[in-house]
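Only a single protein chain was left out; the remaining protein chains are all shown in position.
For clarity, chains are labelled A and B in written order, and residue numbers in each chain start from 1.
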Amino acid sequence: MTETNFTLKKLAEALGAELRGNPECVITGISPIQNAKKGDICFLNNPYYKQYLATTQASAVVLSAQDADQCPLPVLVLKNPYLGFARLAHFFSRVPHFEPGIDASSQVAKSAQIDPTAYVGPYCKIGERSLIGAGSVIQAGTVLGDDVVLGENCCLYPQVTLYSRVKMGDRVILHSGVVIGSDGFGLAQNEKHEWVKIPQLGGVNVGHDVEIGANSCIDRGALEDTLIEDGVKIDNLVQVAHNVRIGAHTAIAGCVAIAGSANIGRYCMIGGGAGINGHITIADQTVITAMAGVMSSIEKPGYYTGGPAQPHRRWKRVIAYFMQLDELAKRIKKLEKLNQ
Amino acid sequence: MTETNFTLKKLAEALGAELRGNPECVITGISPIQNAKKGDICFLNNPYYKQYLATTQASAVVLSAQDADQCPLPVLVLKNPYLGFARLAHFFSRVPHFEPGIDASSQVAKSAQIDPTAYVGPYCKIGERSLIGAGSVIQAGTVLGDDVVLGENCCLYPQVTLYSRVKMGDRVILHSGVVIGSDGFGLAQNEKHEWVKIPQLGGVNVGHDVEIGANSCIDRGALEDTLIEDGVKIDNLVQVAHNVRIGAHTAIAGCVAIAGSANIGRYCMIGGGAGINGHITIADQTVITAMAGVMSSIEKPGYYTGGPAQPHRRWKRVIAYFMQLDELAKRIKKLEKLNQ
Partner (left out) sequence: MTETNFTLKKLAEALGAELRGNPECVITGISPIQNAKKGDICFLNNPYYKQYLATTQASAVVLSAQDADQCPLPVLVLKNPYLGFARLAHFFSRVPHFEPGIDASSQVAKSAQIDPTAYVGPYCKIGERSLIGAGSVIQAGTVLGDDVVLGENCCLYPQVTLYSRVKMGDRVILHSGVVIGSDGFGLAQNEKHEWVKIPQLGGVNVGHDVEIGANSCIDRGALEDTLIEDGVKIDNLVQVAHNVRIGAHTAIAGCVAIAGSANIGRYCMIGGGAGINGHITIADQTVITAMAGVMSSIEKPGYYTGGPAQPHRRWKRVIAYFMQLDELAKRIKKLEKLNQ
């Protein structure tokens, strides 16, 4: 699938890996261990795949020192082979190149400043006073409101929308359909129990090295900014409501819903489909498992599961009894008979 | 954050509030009570924030008569301070102005009628016989099919899609990525258990004063129209399937999924991430809490929680025992020993 080729020596140097085997071995692709063919490099991280070490057709393997001894092939030895794989994959990535410049079909406000090394694709609209940093790429059909700030080397895939006063740092990646800065869901009831819109006056502040998946939404704050700190990674179809803060280096999987004013710590991991209640605080380094419903604040880092979410071990114990509820009921019935 | 300024007297009159303090006090911004600075007005609604009354740097506070006595600052007294805040925020909102007219890059069908006071931004396509009412704003990259009707003073943010025969009233707000009128998920199985598409022949009918959040979807009806009544407010990433009816002044938080032919009453509130089964009816004034799964019709208004959803009090009782299931199991075991 790729025309690139590298010597094993070059890859070892790039990864800072120990090379065992022929340094001139040529690598032309990267594949899963079970499907690799000659010329491919693969990696071994999950012990389940160790069974393929003996038979893989790959030309080289990235693995840990522990697994290296059992490998008949040239290897790159790393403490963290999965991280090595992440870095290695960049060598085989074919990112399309965009020539700097602004497509003639786009509309850029006179007061906007687009760095000459940035790219603005066709059918984009960029609002007043917006700033686009060096090397940033804005693909087709993307719309930026007024006073938007984009740092350097950002990549906005096609059809992103940034409302006015959304600011982001460097190296931010936004996938197609992302909407940032839409109005938070702020409503007050009048005397007739009808909803009166509360204008959302805040903005959204996104840090460096953030990635946001397709069709995810981040609402602007009611009075102050919604906050996405450095290094946050958000998957597809995630909803981040107004006034939320997501701490640095937190990862959020697909279809998570985060209600207004939730304050999520740093280095957290939130599993797919989980829900986070509004106005609660989640401690740094908390792990929320998939589909959990976090109803109240979490003060102690750890694994939390289920709905309402509780410490994972506790949940496992409770859920095991839950699955036997019919048995428990039978035992109660039997006891009742004995006690008649 | 804003260049506007108002005397307290003017704001009091606009809100119909009782003013206590200097009527000439100048207000230049609006902020949360704990972060307000000189020139700002803030509001007090949640008792939790009463602690900040003594120390806030705000120049004035909107609050209830009950709280007014404890406030050392100029105040605007209102029965419903939160509603007052909603109305007040409009004074500080900076909505971008769009000059009436149709951007030259857009394509409007000859048979479409765009009111001369409406705005159609760049890269829009508007289909045959569509009607756009006075003062409506259609921002960049929005696509309207044939026979779409938009009332007066609507605001469509960038990149909205309305399929053909979608009709909406006045003052409707649609956020970016909204899709209305896509085909309902109608399928029949043939003899080989393959799916045969059922063409969706109905449309979507949206009332006045409806707001729909980013990337939400409302499918067209199978034979008749999907119905969103006046004053309905829908948050981001909400799915409304075909043939659904949402009663007037119902509010639906983010990531809710409503299955086909559900009939939801008026003045309901549905919490984030909840699911509503198809072909069921929800009574007026029902409150569904976040992440609940409503499997069957709700005939009596009230709070409903959990999955399968049940009256909130009942749920709380059941869930409390659920959290102690390991304890209950121990107690059964102990009884069994006693009864051996």
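Note that contacts are C-beta pairs under 8 Å (C-beta built on N, C-alpha and C of every residue); 3 or more make two chains touch, one makes a residue touch a chain.
Since we're looking at a predicted model, the values are computed, not measured.
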Considering the complete complex, of A:S176, A:Q189 or A:T281, the missing chain is touched by A:S176
From A:A109, A:L131 or A:A290, the answer for touching the chain not displayed is A:A290
By the document's definition of touch, the residue of B:Y52, B:F92, B:Y119 or B:Y163 touching the omitted chain is B:Y163
Touch assignment to the omitted chain, from B:D67, B:D170, B:D219 or B:D235, lands on B:D219
Listed in rising order, the subunit A residues that touch the chain left out are 1-2, 30-32, 35, 80, 82-83, 85-87, 89-90, 92-96, 105, 121-123, 139-141, 157-159, 173, 175-177, 209, 211, 213-215, 231, 233, 235-237, 249, 251, 253-255, 267, 272-273, 290-291, 307, 319, 322-323, 325-326, 328-329, 332, 335-336, 339
Across the whole complex, the chain not displayed is touched by subunit B residues 105, 107, 123, 125, 127, 141, 143, 145-146, 159, 161, 163-164, 177, 179, 182-183, 185-191, 193-199, 201, 215, 217, 219, 222-224, 237, 239, 241, 255, 257, 259, 275, 277, 293, 307-308, 310, 317-318, 321-322, 325, 328, 331-332, 335, 338-339
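Please note the rule applied: only the chains that are shown with their structure count from here on.
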Cα superposition of subunit A onto its copy subunit B, rotation angle rounded to the nearest 5 degrees, comes out at 120
For the pair subunit A and subunit B, the C-alpha centroid-to-centroid distance in angstrom is 26
